[in-house]
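Only one protein chain is missing; all other protein chains are in place.
After this line comes subunit A, so read on.
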């Protein structure tokens, strides 16, 4: 393990057979620990203090934007933090050092630890990215006995994703919405949907307050037109600016993504988005096992947890393999066009150059990469 890691991690001795001091006192991977770790007795207040120190440390003295992820520390403070972490995760430590628990449980605990103390995905090296997706895949297998396939492709060079929506073509069928829910493992309980299709009256322009985005009658309805909204992957995204922990950011290929494991669920980004692009998990997202899309990306459709933000990722798990997003593929009318904005031969570029295109709330300067046009 390198010395310049961006976080400190607890070695429970599963990966590392050699004597390691301070982990669980013995360094053995199985069997009992005769000597218990040296623990200082802490009062409730001290414990609280130590816990905060361990989790955010110096960062709490810094302003949101100034936060740095690689907090440097000497051996002593590292050990102090470690002690506190040990206390917080007493459960995991107990399991790990106990005689009675099997190796599966220990592995789970080990994965749990490493996941708990991993860094922000944005700052990870490719190796570290691979490490975390391996852990996530293994942990899913341990929990459900089923395998998933998770990848961590980075943005490809010379690619900037963009989207165009033909208002004259959309008939309001909502095939895109259900394809999106299935592709992206969205919570079935709360019926989360990234895409909204707004039914609007002809001749009145865009009136979102008067539009209906949850209609249920034969479509297209007489005298109405339909338009879809979702995250527009702004080139100048206000949601990214406000995140206090930098859990959401814009990738090189223009996708605005979220590290679900770094998000603290403050919902600032949701408030900052002028387009209603973000969705919050108020409860634990549930997807029936047989409906889980097992082709996942770390930044895309992998399973989320309660209390984190999510949104459309332009199906990063598909688009970084050259495919179209699920909504584009599902639309029976061809109202949705997706492609590489940097490629002058792409169809999206032809649309931008030859049709009269516009974007929503252009005056805000958010620069959405999602254009509307008409025949």
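FYI, a contact is a pair of C-beta atoms (placed from the backbone, for glycine too) under 8 Å apart; a residue touches a chain by one contact, two chains touch by 3 or more; residues count from 1.
As a convention for this text, contacts and distances are computed from a predicted model.
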| item | value |
| --- | --- |
| Listed names "Pyruvate dehydrogenase E1 component subunit alpha", "Cytochrome C", "NAD-reducing hydrogenase HoxS subunit delta" or "Putative ABC transport system permease protein", matching UniProt entry of the absent chain | "Cytochrome C" |
| Candidate in contact with the missing chain, chosen from A:167, A:242, A:342 or A:360 | A:342 |
| From A:104, A:127, A:191 or A:209, residue that would touch the chain that is not displayed | A:191 |
| Residues of subunit A in contact with the chain not shown | 156-160, 164, 166, 169, 171-175, 177-178, 181, 190-191, 193, 197, 213-220, 235, 318-324, 328, 331-334, 337-352, 354-355, 367, 369, 373, 375 |
